[in-house]
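Only one protein chain is missing from this complex, and each of the others stays in its spot.
Going by the order they are written in, the chains are A and B; count residues from 1 in each one.
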Amino acid sequence: MKAKRKMNSRFAPYLFILPYFIGVLLFTAGPLVMSFIMSFFDWPVIGDPVFTGMGNYIELFTKDSQFYDSMAITFKFSAIFVPLTIVLSLALALLISRQLKGISLFRVVFYLPTVVSSVSISIIWGWILNKEYGILNYMLSLLGVSGPDWLNSRKWALVALIIVSGWTVGTMMLVFYTALKGISTEIYEAARIDGSGEFRTFFQITLPLISPTMQFNIVTSFISALQNLSLVMLLTKGGPMKSTYMYGLFVYNNAFQKSRLGYASASAWVMFVIILLLTSLIFKSSDRWVFNQVTSKEERR
Amino acid sequence: MRVSKATKIVTYLLCVVLSFYFLFPFIWMILTAVKSEGEIFTYPPKFFPDTWRFHNFIDAWNAQPFGRFTWNSVLVTVWTTAGQVVSASLAAYGFARYQFRGKKFLFSILLATMMLPWDVTMIPQYMEFNLLGWIDTLKPLIIPALFGSAYYIYLMRQFLESMPNDFAESAKIDGANEFQIYSRIYMPMMKPCIILVCVLNMITVWNDYLGPLVFTNTQSKYTLAVGLAAFKGVHSTDIIPIMCISILMCIPPVVAFFIEQKNIIEGISGGVKG
Partner (left out) sequence: MNKNLKKVLAVILIAVIALSLVACGSNGKTSKGKTKIRFATWDDAETLEFQQKMVDKFNAQSDTIEVIIESYGDNYDTKITASMGSKDAPDVMYMWNYPKYAEGLLPLDDLIKSEGTDYKANFYEALWNYNSINGVILGIPVGYTTHVVYYNKDLFDQTGIAYPSADWTWEDLRNAAEKLSNPAEKVYGIAFPIQPDPYDYEMFAWSNGGAYVDAQGNAAGVLDSDKTAAPFQFFQDMLKAGIAIGTDDYGSESFSTGKVGMFMNGAWSIDKLQKAGLNFGVQVLPRFDKSIPSASILSSSGVAISKTTANKEAAWEFVKFWTSEELNKERIGYELPVLKSVAGSEKLTSHEIYSKFYAMLDQSSQYMPASFISKDWSNLSDKINLALEKILNSDSFTNAQEALREAAK
């Protein structure tokens, strides 16, 4: 009886994760490996591929200045975007998790933009941000401010992109909100009885308890920031003067505009390695700040 | 929890200010949807149309077989959501509650699947689906998702990790097997998170248009998002129908959100008592 249970629990974890990995083998592994193979070829959309060894990688690093430019822009965007959206979404989640009258209305308001399709997002914001005839600059002009050319100025285009991408922060807010709601009210009550102030409660109780969710949001928003494509494509097309020509667009254009699938794959794999390294850094560091019920218990033993 | 008057005022104030940012473009969408062609681009901006053309919604709906598209979208959404909940929660549970050999490595693979941009795996994927004869069906949109996505597994794992271990231990003593612990103890406790996954998956699948665009051919297989994108031609864009359909498309995810709100709160009070 006891032996059976041990057997059971030795295989149990593998059985739990089995379905997912079957899916990986069937649908993800093939294309993943295939794109890796393609990165060593000169692979046009039409016609026969030619093996070039490390050719694509050498060209990327030594001949293509756009590669470095796009990389730099993407990191600049992520460096602003990730912290900003994390703070904003957490702030929103804290606001909407207060038990106040009418707060559920605001919950819907903050969530609403996430369900709007990106095609209409780009159309609406494109016109709002229009320099001459847009509503934003019109309203600014009523205040006596002359608004910038949001989408066509090197200085403002990235800001405009951040404003528009920030609009759909509701997903992250929802994740935080669910985590916040998962904290039992008893813990807060205890803190209140202890005389802990709002700020102290937040930093000493709330934040550690939602730290696994925090890690999730940081990692996923980081990945999506580095791969950002659709909004750039729809809103600025990489301009003005390539100032928003982010890495996602660089990869996409190589594949679909220039029909260089091999080169696009190589550049995607370079970014893959970078994301992998950065993510593992986040994971390494999170041993220090992510509060984990399972492991902390085991350590105590 | 009692809230002081000052925090109350600050909370409302912040909410109202932020609402402007989140709500204004949406209101502008609605106002655009009911305008006439001549009223969309005006200066100074015209906020309200002369006549509210609610008929625009009906015209937009009738411009393409949107009934069919809705059905396809519902199919894909329901199937994938069901698949995600089952497969993703299983995998998340496996990763969160056990220590096992190769765990770190396998979890890295899981994360890695999120890191390669879709544009370079798409063509190999197309080849694979073509080989399977799945092109121009809804299968490429549904079947891979039935095995669970990394994003949701990771999300659920994080939630599971912040849950206390005591329940499992007491259940083990009661003679429950591993699967029973998962299904009878953790699944109910995970309810808020599972609902969250449902809502997130719904938003994503509902609005995804590159997938259906690339893997389906004939109109009878299109989803709502593809139908919506079809209003945008190479040289001209039909702005009013785009706004109308986008607004209609928002309704189901918003309804789902209302259900979620109710359940998150219920789920949590239930979980604490249990």
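Here is the rule we go by: a residue touches a chain if its C-beta (ideal position, glycine included) is under 8 Å from a C-beta of that chain, and two chains touch if they have at least 3 such contacts.
Keep in mind it's a predicted model, so treat the numbers as computed, not measured.
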item: Full-complex contact with the absent chain, from A:W127, A:Y247 or A:W269; value: A:W127
item: From A:K76, A:R154 or A:R200, residue that would touch the chain that is not displayed; value: A:R154
item: Absent-chain contact - pick from A:F202, A:F256 or A:F283; value: A:F256
item: Residues from chain A at the interface with the omitted partner, ascending; value: 44-47, 126-127, 130-133, 149, 151-155, 237, 239-242, 255-259, 261
item: Residues in chain B touching the chain absent from view; value: 36-38, 40-43, 63-64, 74-75, 78-79, 82, 122-123, 126-127, 130, 135, 137, 209-210, 213-214, 217-219, 227, 229-238, 241, 259, 262-263, 266
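We adopt the following convention: only the chains that are shown with their structure count from here on.
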item: Between chain A and chain B, centroid-to-centroid distance (C-alpha), Å; value: 15
item: Chain B contact footprint on chain A (complex, rising order); value: 5, 8-10, 12-17, 19-24, 26-28, 30-32, 34-35, 38, 91-92, 95, 98-100, 103-104, 106-121, 123-125, 127-128, 132-133, 135, 138, 167, 170-171, 174-175, 177-179, 181-182, 184-186, 188-189, 192, 198, 209-210, 212-213, 215-216, 219-220, 223, 227, 229, 248, 251-252, 255-256, 261, 264-265, 268-269, 271-272, 275-276, 279-280, 291-294, 297-298
item: Residues on chain B engaged by chain A in the complex (per definition of touch); value: 1, 3, 7-8, 11-12, 14-15, 18-19, 21-23, 25-26, 28-29, 32, 41, 43-45, 86-88, 90-91, 93-100, 103, 106, 108-117, 119-125, 127-128, 143-144, 146-148, 151, 153-155, 158-159, 161-165, 177-179, 182, 192-193, 196, 199-200, 203, 206-207, 209, 225, 228-229, 232, 237, 239, 242-243, 246, 249-250, 253-254, 257-258, 261, 264-265, 268, 271-272
